[in-house]
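After the structure tokens below, expect a handful of questions from me.
As you look at this complex, bear in mind that one protein chain is not there, while each of the others sits in place.
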Amino acid sequence: MNTGMMNLSSAPHVRDKWTTPYIMRIVFLSLMPATIVGCVVYGLHAAAIIAVSIAAAVLSEALFNIIAHKPSTIWDGSAVVTGLLLALSLSPSLPLYIPIIGSVFAIVVAKCCFGGLGKNFINPALAGRCFLLISFGRIMNTFAVDGVSTATPTANLAAGKAVNLTSMFLGTSNAVIGSSILALLVGGLVLWSMDIIHGQICFSVLGGFTLFVALFGGQGFDPAYLAAQLCGGGVVMGAFFMATDYVTSPVSRLGQFIYGSVIGVLGGLFRLYGSAADSFSYSVIIGNLLTPLIDTYIVEKPFAYRKNALRGLNPDSRKPWWKRIPKPVISLTVITAVAGVALSGVYSMTKDTIDAQEEAAKLDSYKVVAARADTFRAIEAAAEMTGADSGTYGTTFGRVRINEVYEAVDEQGNPVGTVMSITSSDGFDGDVTVALGLDENGKVVGIAFTELHETPGMGMRADESSFKEQFNGKETVLKLVKGEADDPDEIAAITGASITSTAVTNAVSAGIHFYQNVIKGAK
Amino acid sequence: MKKCLERLYNGLLKENPVLVLMLGMCPALAVSTRALNGIGMGLSTLAVLVLSNLVISCLRKVIPDQVRLPAYIVIVASLVTVTELLIKAYLPSLYDALGLYIPLIVVNCIILGRAEAYANKHTPLLSVMDGIGMGLGFTVALTLAGALRELLGNGTIFGAQVMPASYEPMTIFIQPPGAFMIFALIIAIMNAIGIKTRQRQLVENGCDGNCALCATACEKKNPAEKKEGGAEK
Partner (left out) sequence: MNNSLIMIIVASALINNVVLNQFLGICSFLGVSKQMKASASLGVAVIFVITIASAVASLMYDFVLKPLGMDFMKTIIFILVIAALVQIVEMFLKKKSPAVYEALGIYLPLITTNCAVLGVALTNVQNGYNFIECVLSGFGTAVGYTIAIVLLAGIRSRMNEKDIPAPLRGAPIVMIAAALMSIAFMGFGGLSF
């Protein structure tokens, strides 16, 4: 307690200059090179994002403290750093409400709810970033150059295209605001040399990532490839500034090494086998989840030994076992039998209605894709290869199954086309079942979904007409492309939903292939 | 009559199964992606709950104590299967929305919990009222959460556009993290209201010894609280 006249305090009386505000100031300064480069390269809007993010972080922490009747903590500078880190990890072309929402979430939910600085278990800036990634998937993925949405170097690398290493190193590439590797390294190495961040963490993150990518990336230890992977996707930023956060990383040296390696390996795993270009943030927060365990270091105490202590207290245990069974078992069996009888009654009563429902739903979706059809006739040639028990169709379509094939017939009995039901098990969130309608010449009339449980806002957009109508008129096996579809056999994927798009395209392609090879031949 | 009404109030507010007793969270979190699902699931559970309470209360003197849990489960499982078949036949769109979670009403802790805690000890009439109260409480909680999640995650309530067209839906709220957050929010608000009410009562009536709902730091509640930084086990 400082009364101003006399300093009444308890030990320690000699204080070090390494207080939290001091450390935060140094971290803030070490981020300045990256911030300045970012603002210079990306312009005023980037600077606005940074300013708004920091302001929102500080304000929300101040407000929370007021409402919760807690002493003001904004002066320790951690909110400022969180706001800055979040902003540096965002695309420079985002609308300003995004960093605001992200900062508020980071400070209020990830930090303050748990009791403020030192009590959180997850890196606030990254928690905020992942929150934004999940809430605003499409927007977060827009990196626009002169208003045109362009791919980041990391996305290009994943697609096998060439990347400009120099521009990634300097920070002039099309990426997040804080992407200048040179500037980040300057700041990070300064922090490391001042012993503010631990080498065990940052270097094991980088090492784990590099090793995984080298072993599984398909290009061996090619330095250019490894450098390209390292310089993109927030790896350097994550290694030096995010994973090293004191509160959310382990205390012991061995623990830190394990933690860093896990983050690095996970980062590599997600980069190579995941579907999002932007996954390093998740690796770090998964590492955060492990920290309490690593720190606790579970020690198994030998369990106390109490053999037979409770035997004899339970009256039942004194009876021989064959006498212990009858009464409870009998009543249970009777109840089950009665239940069984009642259930079969209801089942037979509702069976026909349920079956009729399912047929009607299926026919409805078929009518959508084959408008002139009146009835549907089974096709002989198709019988063997279709159905729920049939295996995967073909080898190039992934896990697809042709469920049913019918010939669509109009009122006069003339064949007007074919309808098929095809399921792809390669959907993001389960099976995707497509009802495909082909005309007499094997051209696609339309598609409809009878089963689609993908992520709302992403994969579910496959159900939008803009995507479905692409398939109309196609008559060959199709290829999925990102961006514009120019050739007649190309389909444009939905941004951010490549897995769903692939599953749907494969399903339709399998259907078309089946038609050409099995149906047309039989005609 | 008063006892019946008391059961309703209890289930809706005082011992709301989801928000206070923390039973039945699994379906609550999973299904509340929109307000309509909340009503559908809530009413289905209410139906099963009332019937199960009724049946178990009527049979309470007959079922042997040792197998009561499996017996309840078989009864509840049959009722749920019947409900599932009826919904599948006559309300197919509801069936599509609720899907896997209808059979899970079987293990909905509310049903077994109330069977164990109430129905096997009270008369059929009171058990039915308890079922209705708990079912309504469940429905209200689910619908509220569903409405909030639908509003934030989709801009609509019951399918009607409420948010302005420029609102960019935050899809996280119709996904798992959002479920946890919305329920945490609702329970926190209820707690806050509860704490304020208690504090007002304290000021008006003085301490009545009920420490469980009290947030005030005082000697009676935690006599050992003077120890700073006690390690949490």
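Odds and ends about this structure:
As written, the chains take the letters A and B, and residue 1 is the first residue of each chain.
Here, a contact is a pair of C-beta atoms (placed from the backbone, for glycine too) under 8 Å apart; a residue touches a chain by one contact, two chains touch by 3 or more.
All figures in this text were calculated on a predicted structure; none of them were measured in a lab.
The chain not shown here is touched by just one of A:Leu165, A:Ala276, A:Leu363 or A:Ala492, and that residue is A:Ala276. Interface note: of A:Thr296, A:Gln412 or A:Ser465, the residue touching the hidden chain in the full complex is A:Thr296.
Remark: the omitted chain is touched by one listed residue; of B:Val74, B:Leu94, B:Leu126 or B:Leu144 this is B:Val74. Only one of A:Phe428, A:Phe449, A:Phe467 or A:Phe514 touches the absent chain when the whole complex is considered: A:Phe428. Not every partner is drawn; the one left out touches chain B at residues 22-23, 25-27, 29-30, 69-70, 73-74, 77-78, 80-81, 85, 100, 103-104, 106-109, 112, 172, 175-181, 183-185, 187-189, 191-192, 195, 215, 232-233.
What chain A contributes to its contact with the hidden chain is residues 68, 70, 109-110, 112-116, 119, 121-122, 127, 130-131, 134, 266, 269-270, 273-276, 279, 281-283, 285-286, 288-293, 295-296, 298, 303-304, 306-307, 309-310, 336, 339-340, 343-344, 347, 388, 428, 499.
One rule holds in what follows: only the chains that are shown with their structure count from here on.
Chain A and chain B, compared by their mean Cα positions, are separated by 30 Å.
Across the interface of their complex, chain A is touched by residues 62-64, 66-67, 70-71, 74-75, 77-78, 81-82, 85-86, 88-90, 92, 153-154, 168-175, 177, 181 of chain B.
Of all residues in chain A, those touching chain B in their complex are 101, 109, 131, 134-137, 139, 327-329, 331-332, 335-336, 339, 342-343, 346-347, 350, 353-354, 357, 361, 455-458.
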